[in-house]
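All protein chains but one are shown in place.
Let's turn to subunit A:
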Amino acid sequence: MSNSQGSYNFKVVLLGEGCVGKTSLVLRYVEDKFNDKHITTLQASFLNKKLNINGKRVNLSIWDTAGQERFHALGPIYYRMSNGAILVYDITDEDTFKKVKNWVKELKKMLGSEVCLTIAGNKEDLSKDRNVSIEEAQRYADSVGAKHFLTSAKLNQGIEEMFVELSQRMMEHHAEVELAQAQSTLGRAGSMRRNVMVVEDDMMVPPDNSVKGACCGGYRVASS
């Protein structure tokens, strides 16, 4: 959702069966070559990525989910309030593609058109063992209004494009919604939290107006 400065916070949830490589996909995307040591648990299942697309800031919060079937029922807890969903399947495993179809149905039912869908066929590096035909996947994606991408976490293929494209679609979608409810500046998320009284002051002061003179020491300068 956009904040006052015209930047967006989007929640993107990753769904798909356990073995399809959701986690490696997203880890590859936010891969931080300046920080190879510390991938904590949190960083592996919750990732932040800042983008700036044509001057518009996009802050992606990418939520990985547990893929085991027995946790299927917990899906709604994770995907509620999400702006985008990436449904990952393994191109060598047809079952995982069926699973994606189930997820699409469920998301459509629960979130309607508010969520932008992307279907990712992962493990493209194993294309010689392909069991899900590109055409079929593409056709299916078109039929549900989703975009289809072929990715490889191993070779780092197609991942960045996928996320940028999804971000653009989420921005467009958001703009449409905003247009539709032009009267209200509140997005979906805002309207759901109307019962919160947040003291929102008007603080649109140029950020370079740095504060002069500090007193009494004791600054908590952040350190690692």
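One rule holds for everything that comes next: a contact is a pair of C-beta atoms (placed from the backbone, for glycine too) under 8 Å apart; a residue touches a chain by one contact, two chains touch by 3 or more; residues count from 1.
Keep in mind that, in the parts below, contacts and distances are computed from a predicted model.
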Message: Tell me the UniProt protein name of the chain this structure doesn't show, selecting from "Ubiquitin-like protease family profile domain-containing protein", "GTPase Ypt5", "Ankyrin repeat domain-containing protein 27" or "3' exoribonuclease family, domain 1-domain-containing protein".
response: "Ankyrin repeat domain-containing protein 27"
Message: Can you say which of A:Arg57, A:Arg130 or A:Arg169 touches the chain missing from this structure?
response: A:Arg57
- request: Write the list of subunit A residues that the hidden chain touches.
  value: 1, 3, 5, 7, 9-11, 18, 22-24, 27, 32-35, 37-42, 44-46, 48-55, 57, 59, 61, 63-74, 77-78, 81-82, 98, 101-102, 105-106, 164, 186-187, 189-190, 192-193, 195-201, 203, 205-212, 214, 216-224
